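Missing here: one protein chain of the complex. Every other protein chain is in place.
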Amino acid sequence: MCLAIIGKIKEIKGQMAKTDIDGITKKINVSLVDIKVGDPVLIHAGFAIEKISAQEAGEIKNDFNS
Amino acid sequence: MTLTAKQYIHNIEQTAADLGNISIMELCGTHSQTVAQNNLKSLLPKNIKLVSGPGCPICVTDQTEIDLVIELAKYDIPLAIYGDALSLPGSEASLEDLKQQGKHIFTVYSVADALTLQKDWPNIVLFGIGFETTAPMTAWAIQQGLNIFSSHKYFPPAMSALLASEKINIDGFIDPGHVSAIIGTQIFQQFKIPQVISGFEALDMLETIDILLKNIKNQNQTVVNQYKRAVNDQGNLKAQKLLKEVFENRDTNWRGLGMIPKSGMKIKAKYQKNDAEYIYRDLIEKFKKTYQPRPSACRCGKILQGLITPGDCPLFKKICTPENPQGACMVSVEGTCRITYENRQ
Partner (left out) sequence: MKTDNKTIKIEQGSGGAQSAELIAALRNAYHLKNNWTNQNDDAAVYDLGDKKLVFTTDAFIVDPIFFPGGDIGKLAVCGTINDLSVMGAQPIGLSVSLVIEEGFSRTDLQKISESINKISQKTGIPIVTGDTKVIDKGKIDKIEITTSGVGLAHDIISNSGARPGDNIIASGDLGEHTAVILSKRFDYQTDLISDCQPLTTEIQSILPYLHACKDPTRGGMAANLNEIADKSKVKIVLSEKNLPYKKAVTSICNLLGLSIFDLASEGRFIAAVDPDKTDNILAQLKNAKIIGKVETGSGLYLKTSLDTLKEIRPSSGKLIPRIC
């Protein structure tokens, strides 16, 4: 029931942060999370809802045969 | 996730061989989408059935609420709505129809867009749909002075209602990943059923089903968190605090599930100056006096409980299509009927 996408914090200004989402930049509201520049976050409806573990924010391989 | 898809499927097949017919309910509509987009059902053994649950906020919005919001639009109250709600069918028309008739209905991606619109439309009302993942944004926006019509709901009460129903025969739950990111994992312990909180990639769901089937086999009801990269046990405390600050619970009707106690999010009295139900209380009172929801052959309700499939509904495909939805399950991209309609395979 909740589409969310991972983005990386680039710049923080008050409640808002410029976030990089695989090549696009969007300002999102970060008032619900404690983050710093470089953190990956989960974004839903224009807000960061959670910090993602950086280790696991990498590519997820779905290759059936790998 | 340490195994490959092939390895998870192998595990699933092994465990399933020792089980009879098993029904797993994926509660969250976005999980249903992952299942559909990857045709995961085709990979599962025949005795393992995946059933979609009521975790589609659009699908469970009661007819009365939709008609009420449409009534507000008819009185020229400008509305901001998430795109998902545009085609929700009211008894007479949808918000999309009203928009095309010239009513001021704006689709937004976030509450920030609604606040921008407020500069030109000071009395704009956001139609707040969604569970605990989306409600904190609405709560934040109320504190910024945005008017809200709250149709938000708490999700765990729906899980209680499902488990209390004698009609439902489910062996395990796939718990909602992003709701959990907000509310944490502990709250699910009250439900005496094997359950796994899952991420949204196909591989996440395969791992989830692998774990869940093993726990169903062992009758292990411990809540397992497969989505650790996003969900921690406590959840998002700031978001929880915001929800407590702005909302209180009330009994609310869910399409298909009926009245579920303490499941609705009502805006607290201290924010009533931004509560559309308070601001327009006279209009709403007048509306409720003469309102009769139009009876419909739509069987969304039974579908949301996993009791029947879309094919069992007399309207499915014949009258009810994405272009002419008769019920919310066809409107939402996550709706069971919509997913079934768009997947002939």
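For reference, chains read A and B in written order, and residue numbers begin at 1 within each chain.
Operating definition for what follows: a residue touches a chain if its C-beta (ideal position, glycine included) is under 8 Å from a C-beta of that chain, and two chains touch if they have at least 3 such contacts.
Remember, predicted model here, so these are calculated numbers, not experimental data.
Engineer: Based on the whole complex, identify which of B:A202, B:A276, B:L304 or B:C337 touches the chain you can't see.
Structural biologist: In the complete complex, the chain left out is touched by residue B:A202.
Engineer: Write down which of B:N21, B:N47, B:Q100 or B:Q189 is the residue touching the left-out chain.
Structural biologist: The missing chain is touched by B:Q100.
Engineer: Tell me where the left-out chain touches subunit A, residue by residue.
Structural biologist: 1-3, 5, 21-27, 43-45, 62-65
Engineer: If the missing chain were put back, which residues of subunit B would it touch?
Structural biologist: 5, 29-30, 36-40, 42-43, 56-58, 82-84, 86, 89-90, 92-94, 97, 100, 107-109, 113, 130, 134, 202, 322-326, 332-334, 342-345
Heads up, the rule we're going with is that only the chains that are shown with their structure count from here on.
Engineer: When the C-alpha atoms of subunit A and subunit B are each averaged to a single point, how far apart are the two points in Å?
Structural biologist: 23
Engineer: Would you mind writing out the residues of subunit A in touch with subunit B in their complex?
Structural biologist: Result: residues 1-4, 29, 31-34, 42, 44-47, 49-50, 52-53, 55-57, 60-66 of subunit A touch subunit B.
Engineer: In their complex, what parts of subunit B are in touch with subunit A?
Structural biologist: Residues 1, 4-6, 28-30, 38, 55-57, 82, 109-113, 130-131, 133-134, 136-137, 140, 176-179, 181-182, 200-204, 228-231, 236, 238-239, 242, 334.
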